[in-house]
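For this depiction, one protein chain was excluded, whereas all remaining protein chains were kept in their positions.
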Amino acid sequence: MNIGKKLRISRILDENGKTVIVPIDHGIEGYYPELERPEQLIDEFIEGGANAVLLRRGMLERVAPKIAGKLGVVYRVTGATGSSPDVNDQRVIASTYEALYRGADAVVFTIIAGHPKENDMFTMFGEVSDIAYSLGLPLIGEVDAVPSSKADRGELLRQGTRYLSEEGADLIKTYFPEDESFYRSIIKYSLVPVVAAGGPKMESPKKVLEFAQKVMDAGAVGVCFGRNVWQYEKPSAILKALSLIVKKGKTAEEALKLL
Amino acid sequence: MNIGKKLRISRILDENGKTVIVPIDHGIEGYYPELERPEQLIDEFIEGGANAVLLRRGMLERVAPKIAGKLGVVYRVTGATGSSPDVNDQRVIASTYEALYRGADAVVFTIIAGHPKENDMFTMFGEVSDIAYSLGLPLIGEVDAVPSSKADRGELLRQGTRYLSEEGADLIKTYFPEDESFYRSIIKYSLVPVVAAGGPKMESPKKVLEFAQKVMDAGAVGVCFGRNVWQYEKPSAILKALSLIVKKGKTAEEALKLL
Amino acid sequence: MNIGKKLRISRILDENGKTVIVPIDHGIEGYYPELERPEQLIDEFIEGGANAVLLRRGMLERVAPKIAGKLGVVYRVTGATGSSPDVNDQRVIASTYEALYRGADAVVFTIIAGHPKENDMFTMFGEVSDIAYSLGLPLIGEVDAVPSSKADRGELLRQGTRYLSEEGADLIKTYFPEDESFYRSIIKYSLVPVVAAGGPKMESPKKVLEFAQKVMDAGAVGVCFGRNVWQYEKPSAILKALSLIVKKGKTAEEALKLL
Amino acid sequence: MNIGKKLRISRILDENGKTVIVPIDHGIEGYYPELERPEQLIDEFIEGGANAVLLRRGMLERVAPKIAGKLGVVYRVTGATGSSPDVNDQRVIASTYEALYRGADAVVFTIIAGHPKENDMFTMFGEVSDIAYSLGLPLIGEVDAVPSSKADRGELLRQGTRYLSEEGADLIKTYFPEDESFYRSIIKYSLVPVVAAGGPKMESPKKVLEFAQKVMDAGAVGVCFGRNVWQYEKPSAILKALSLIVKKGKTAEEALKLL
Partner (left out) sequence: MNIGKKLRISRILDENGKTVIVPIDHGIEGYYPELERPEQLIDEFIEGGANAVLLRRGMLERVAPKIAGKLGVVYRVTGATGSSPDVNDQRVIASTYEALYRGADAVVFTIIAGHPKENDMFTMFGEVSDIAYSLGLPLIGEVDAVPSSKADRGELLRQGTRYLSEEGADLIKTYFPEDESFYRSIIKYSLVPVVAAGGPKMESPKKVLEFAQKVMDAGAVGVCFGRNVWQYEKPSAILKALSLIVKKGKTAEEALKLL
């Protein structure tokens, strides 16, 4: 691995290659009152021991003074708005070059497997992949699947995870299907390490931690949980619990004691 | 031929201009459990005497230490995912310049003859052809045909083979139709040497070797077989058998004795 | 300050804007047996609590795995060899763009005030300054003076410090003259914060710590000591002592107890 | 290390990182009747088991068909002619981009330590270093010293070796001084592996082999001998003997039995 990538990825993954990333990029997709005061969230993330934060450029401009020297910066270059005809019609909306200039430690690019415009997304991914490579900037490929039958979802996510790793992602962030039999297979089929996306708030912190344990058991290197962190009262507490599972190999049961 | 091309093509074709290439680029099109541990496959390919491996950039990043100095690198610049609306809607997803910088010995570009977007593909092929030429990088044109009647398929493949060779391919990888009467004609109509694609796993190794013999008899300079190599228990064994046919002019019957 | 700069400078300066930087870029100027095994030095620097290391690209390639996530990277873009007719004839020998791609947190550029080629150096500094600014990359201006009378030296260093800060340096690394009456004036006249260069090994650690205290008292934000760190038996110990002075406001006398 | 570099360097260094390189780039510096028929020399080099040949672009154009697939290509980008006022006034005379396009596995750049124009050479080296890096092309830094006293020569060579490795050489080719006490120190002070240049024809093959053993014992990874190979009657024989020493760890005495 190129030294630029090595130096930057070290601000996202810890020495053992594990990570807890917190995304706060949801504002373009809907109304989340918790995202009104991002500075307070950042304080919680730092206190909770998060490794990195995943955000968009405007948010970075706002919170940079708080995160400088404390959290890795995962900079999102794709997006689609909640008020658009199709929030899954993910486009490249930010320059990868600018991401580097502004201090990104990685860029993240989302593809929706099975989407009618998947070929377009994949083509754009390929372009960003080559640019990021030439800049020494790690690329995180994020995979979700178009709404579909449960059975399909597992296969779509495994497929998406693989193809982004085939075309240059250094790390994959993927959703997982309800069908747990796919967990291990999705991770094994990727050519690069995988972190688990959290999705909408689960019914309880217990469920969140149990899910984290399951994906770690299946071979993931970490989690990238947003709503399941900052929609709880005390984000720092749930982050500490997640860290125990991700970095110390503890069970959800043990971690739950922190809450 | 430009010296850069000459030096690079010598890592794909042997001294007599013959070659056995193994593609492992299928991961973006579906789930192949055999591709979960590519390093083991590479060991088999080297043991079996393959000349080169055909892959995508993420896979190259992963297996480069294993193949360095041992296998030629055929780097794929086109693709479409198995979960997309149309896996035949092949796009340019990787930079030809980057392919060179990363050590590719050739780039490979797929066109689907008869596809509704064939004009678009052909335009993109032309662009890549000129870039590759200026870089001294050999270009392999790969041809498949849209699903169609048997009769059409032979004509489409012959047509595609010719037009890619007309626009700058240095080597053609093509599928062959069921109708064997087309074999010789497809190869003769190409302006440059042709290697045969294998396609899905055939019913037996015997069939694989017989097909290899037939295309060699028809004038091909080699084979580019993936699933028909690595979906067998012992890829190195079938590769050795293929080498006998491709490089030593042995019959399928003789080669079969190796299995 | 642009956010890229803010994020990067935070890996060089601590939360209070203080820093202990260790340069290991001397290999091009002479033979230093201590620099034969840089990995061991890096371990000492980390243990001693250094903030950043100042080095050249070949050294970065070698020690990147060790410093990733632990030390800021100050990447030198100028140099002249010890075997050249004039080691003060500093040239731009490395690309600022490449510095960024390879993970530099800042670039450092040396000017020799009073040198016959000072105008040339200053012109090159201006060019690098604009490039670094556009990339969000902090620029450290380093000042030394041509060998001259004691009185001149103070004025040359004050002058150089000012003009580099006038033309875009974000931080100054400067030598200090023997005449201590210049200390405060040099720092005050700079438009940006100043760190003190150490120069050749002093006669004792006590002298090193006393010098550190003096420049901190005069308004510096830190030190950039190489030979006075790694030419001592236990670099980590002297670094800890320096940190006490630079970051905790302790006296040299107090810090000396650590040795 | 970047994958392009990894793939290319594997055509110069063997699996254990050892190498025997033969330079045939001397034609611009004088009249060597042996270089009138380079094709015959190439046959000898291949038979003798050389890893790579070091040459200029016109020579590459001529011998490419012979070396394709058999010898690594070290492409010289600097030079000065034997009829010029100063053969040590080394300039960049060939494009690094073109070197890549024409199939170079590495470029080689010579600096003369202690030369009045050393600063200019070093500046050019820096530029080529960044270009080669961005292209994934290994860079070999070659060091010689200006004619001087014996004592100086050892120090100049150690200095030059170090500074080229500090500024991005991936491998060093250096001359060695008469004073053998410098051998180990020159190699240890380099940040990257070192191969030994041979210089003018020595008095006997025995001397050549003894020198090879000495530099290998001192830590070198191989030799780059030209005149001491092709000015002997049977270059392939002396190459086989050198290979025994370099790659099998044999003594000069043992290797001499091959002659």
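Chains: A, B, C and D, in written order; residue numbering restarts at 1 for each.
Following the convention adopted for this analysis, a contact is a pair of C-beta atoms (placed from the backbone, for glycine too) under 8 Å apart; a residue touches a chain by one contact, two chains touch by 3 or more.
Note that the structure is predicted; figures quoted are calculated from it, not measured.
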item: Touch with the omitted chain, as defined above, among D:V22, D:A94, D:L164 or D:I186; value: D:A94
item: Residue, one of D:I3, D:A80 or D:V108, that touches the chain absent here; value: D:A80
item: Among D:E36, D:D179, D:D217 or D:E253, the residue in touch with the chain that has been omitted; value: D:E36
item: Residue numbers in subunit D that touch the chain omitted from display; value: 25, 27-28, 30-31, 35-36, 38, 56-59, 61-62, 79-86, 89, 91-95, 98, 101
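As a working rule, only the chains that are shown with their structure count from here on.
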item: Of all other chains, the one whose Cα centre sits farthest from subunit A; value: D
item: Centre-of-Cα separation between subunit C and subunit B, whole angstrom; value: 54
item: Touching two or more other chains - residues of subunit C; value: 61, 101
